[in-house]
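Sharing a structure here in structure tokens format.
Of the protein chains in this complex, one is absent; all others appear in place.
Right, chain A next:
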Amino acid sequence: MNLTLRIWRQSGPQDKGRMVTYPVDDVSPDMSFLEMLDVLNERLILAGEEPVAFDHDCREGICGMCGLMINGDAHGPQRGTTACQLHMRQFKDGETIDIEPWRARAFPVIKDLVVNRSAFDKIIAAGGYITAPTGSAPEAHAAPVAKANADAAFESAACIGCGACVAACPNGSGMLFTAAKVTQLSLLPQGQPERYTRVIGMVDAHDEAGFGGCTNAGECTAVCPKGIPLNTIGRLNRDYLTATAKRGDTPGS
């Protein structure tokens, strides 16, 4: 296949950035999207040009490091698929493909297609955990978990923290990411003691990090490579409401 790529180039956070066009020939349909970018970069290096910087690591769809806007879609055209698992057989010979970084206030561009997503870590640090210092755990079978709850907790826990939800959201909201963790932990008996302090801590950290608010556009769940459902946000909202009510009337909370 022969393709025309239009790629966002930005030398650093201060640079304004621009789209640059690169023809790429002899692309195999069995290549992954990132392998196609590897081929381009090899050619750029040998031609004395600066290769395109992009984030990636595991290349098997689980680490969450890669993230590209491909023709305006977070992670590209194939549903439930990260950019690293997207293969070129999804594209047509002669196609022009636009490749851009995640664009959101909370994810500033570092270089080219690489953005800073450390705001996600801050949300987790503000409550996305169960306090269980090493060595303090009771026997694993002490608290059975209904299979339906365990399965639902797993579905939410499958989030890879890639940020596609934020990039796709018209408000740049990180609510699906936040809600996925809130949902996982609030479905488990181990997560109950911190259930309401957790949701307030995480939502506050979310807002402070510069993410926008959720207006139920639903773009997030449409692009989520792990299919995190939108109803997690409903669950977060219910917990948040309960939590704020409790905060008002419970001494010491």
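We adopt the following convention: contacts are C-beta pairs under 8 Å (C-beta built on N, C-alpha and C of every residue); 3 or more make two chains touch, one makes a residue touch a chain; residues count from 1.
The rule is short, and it goes like this: contacts and distances are computed from a predicted model.
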Out of "Peptide/nickel transport system permease protein", "ABC transporter substrate-binding protein", "histidine kinase" or "succinate dehydrogenase", flag the one the UniProt entry gives for the chain missing from this complex.
-> "succinate dehydrogenase"
Kindly state which of the options A:Met1, A:Ile110 or A:Ala222 is in contact with the chain not pictured.
-> A:Ile110
Write down which of A:Ile7, A:Met65 or A:Ala209 is the residue touching the left-out chain.
-> A:Met65
For chain A, enumerate the residues touching the unshown chain of the complex.
-> 12, 28, 30-32, 34-36, 38-39, 42, 45-46, 48-51, 53, 55-65, 78, 80-81, 85-87, 89, 110-111, 114, 116-118, 120-121, 124-126, 128-141, 143-147, 150, 153-154, 157-158, 160-161, 184-185, 188, 190-191
